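The complex is shown incomplete by one protein chain, all other protein chains being positioned as in the whole.
Chain IDs A and B follow the sequence of writing; residue 1 opens each chain.
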Amino acid sequence: MFKQINDSRAETVTVQLNGNEVRVVAGTTVAAVALTAGLSFTRTTPVSGARRAPFCMMGVCYDCLMIIDGQSGQRACMTYVKEGMRIECQQGAGLIPGESQ
Amino acid sequence: MNNHYQMLVIGGGPAGLAAATIAANSGVSCALLDEQPAPGGQIYRAVEQAPELRAQLLGADYQRGKSLVENFRASRAVYFPNTSVWSVNEQREVGVNYQGDSRIITADHILIASGAMERPVPFTGWTLPGVMYAGSGQILFKSAGAIPEKGVVLAGSGPLLLLLAWQYMRAGVKIKAMLDMTPLGNRIMALPELPRALLAYQYLTKGMTLQRELKQAGVEIKNLVSDLRAEGDGQLERVCYRHRGREHTIETDLLMTHFGVIPHVWLTQAAGCRHLWNESQQCWHPQHDEWGATSIEGIFVAGDGAGIFGAKSAEYAGYLAGLQMSYAAGAVTRGERNQQAIVYRKAMKRDRHIRPFLESYFHIPREILAVQNNDTVVCRCEEITAGQIREAVANGHQDSNQVKYFTRCGMGPCQGRQCAQAVAHIVADAGGKSVSGQSCFRGRPPVTPLNLEQLAQMKRRQR
Partner (left out) sequence: MMEADVLIIGAGLMGASAALHLSMRGYRCVVIDKASPGRHASGANAGGLRQLNRDPAEIPLAMESARMWHQIRDLVDSDCDARFPGQLRIAENAADMDKLEQRAALVRSLGYQHEEIIGKKELYQMVPALAPHCVGALVCRQDGFARPYHTLTAFRLKAESLGARFYADTEAYQMVQDGEGWQVRTSSGTFNSTFLINCAGAWAGKMAAMLGEPVPLQPKALMLMVTERLPHFVDPVMGAASRKLSFKQMQNGTLIIGGALVAKLDFEREKTDINWEQLMESADTVLHFFPQLKNVRIVRAWAGIEGFMPDNIPVISASGMNKNLYHAFGFSAHGFQLSPVIGRILSELIIDGRTPLPIEPFRIDRFNSAI
């Protein structure tokens, strides 16, 4: 849906997005990464399984919840990428506590 | 982080920055808590780090934030980024998450400058991936330099729509359509406010300039659009609407809507401040006096979190609140406070001349706020439809809070931020209490994420 205005001087980090390695600009949010990496959705809802993607981008809608570094229910728009971060789409209510995906 | 400060500012936007700067410079021991990693709030988001090109594309108003942030950095206020506040109470105990740890600190004076958020307006298909707010587009632009890849449809009613369209146009984004849903009647309703608005004519001329430049760039603005719908299978594929009596469809994977902004009152609510419905701005305001003092002693508000008056006004209100708190802390005399306040009061008054006109012109019609299509999802978190809300009212649940307990509207992770307005309007529309006669969803802490471990380790650390 989105692309980044090119800034070749920008520092990058490598993260894992749904198991795939992606190089992203440092200092961006996980939500921005998801939207610029071509994901069409970032979670399915626990109520109906409907697909959702980041919506408000400022932490007030909780629609961008993803599993980040093994923890479900993380707001992707409020989380900034770090080297080696593992980012996954969240299905429904996420993980049974104590279990990893 | 200390356990106690003379003054705590919650929020790193213009109001918070101004208040912290002026108070710290007056000698008050002041800390600013910001959930973002760098100062600027949403309006000046990432302004310190913005590459030259990005700042230019975003415009001069955005760049104003840079000097505001520089002054703040140069002041003696202590800055805590990546710090969220999950609770404030009447005793001015503040629950914070700082560097992964939770703790409760206290302050003599607290300024809650939590800013604004987009007015959530449910419409058919608004939950589809690819539907976002105009403000979301701005945030992506400011914080990540990200712009729509395959074009965008913009729709709604409000000044931000025009600004975003202009910013996108300059960045080369294909604006497939701009759908202005402002009703015809508003132009007439707003006329009486025009004389006063002329006192802040720069806003009017700026608006006209943006429109002209858009037109020159070939961006078509359709007026008096209605019946907006987003459609697609698991993601947005097209936008449908009515214009000049006919049905229209545009293929698009991105739709950005804007229906004004409203104060983000969840922290002031949870703190127990009194709130009143403001019909002109169509939102709840925390009740406050001319210095920003709320119904709770020692707790102040300033900026768009107190009422929508824009970034410049937020700055002036921040200075005024900062002055009052400095006076209350004994750092300036009453005379000094009054003297320094003069220029800010004057500037704020001048800046606000545009508001009655804007509020009237961009007044959102009741039928849009009181979602008419009963199949439309209103509570995004719990997926409750307008029809379910109306059914609850028919069963005797007469106000927002009762409807919430019965339907679970507002009980999901966002705690009603995205549905409170719509629920109140639908309830009133369905024969329940009037919007101003209902109280907002009862706000409760924690207002930002707090997990069991963070709670528990506060206990363990005490042992």
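Methods note: a residue touches a chain if its C-beta (ideal position, glycine included) is under 8 Å from a C-beta of that chain, and two chains touch if they have at least 3 such contacts.
Keep in mind that this is a model prediction, so the values were computed, not measured.
Considering the whole complex, the hidden chain is in touch with A, B. Touch with the chain that is not drawn comes from one residue among B:13, B:95 or B:115, which is B:95. Among B:272, B:298, B:365 or B:387, the one in contact with the hidden chain is B:272.
Looking at B:53, B:74, B:343 or B:455, the residue that reaches the missing chain in the full complex is B:455.
Looking at chain B, the residues touching the absent chain are 87, 89-91, 93, 95, 104, 272, 395-399, 401-402, 405-406, 408, 411-413, 415, 442, 444-446, 449-453, 455-456, 458-460, 462.
Taking the whole complex into account, chain A touches the unshown chain at residues 46, 71, 73, 92-98.
The criterion applied here is as follows: only the chains that are shown with their structure count from here on.
Taking each chain's centre as the mean of its C-alpha atoms, chain A lies 23 Å from chain B. By the touch criterion given at the top, residues 1-5, 7, 25, 27-29, 32, 35-36, 40-42, 45, 47-48, 50-63, 65, 73, 75, 77-78, 80 of chain A touch chain B in their complex. Across the interface of their complex, chain A is touched by residues 35, 37, 42, 49, 51, 53-54, 57, 117-118, 120, 127-133, 135-136, 139-140, 143-150, 171, 234-235, 253-254, 264, 380-383, 412-414, 417-418, 448-449 of chain B.
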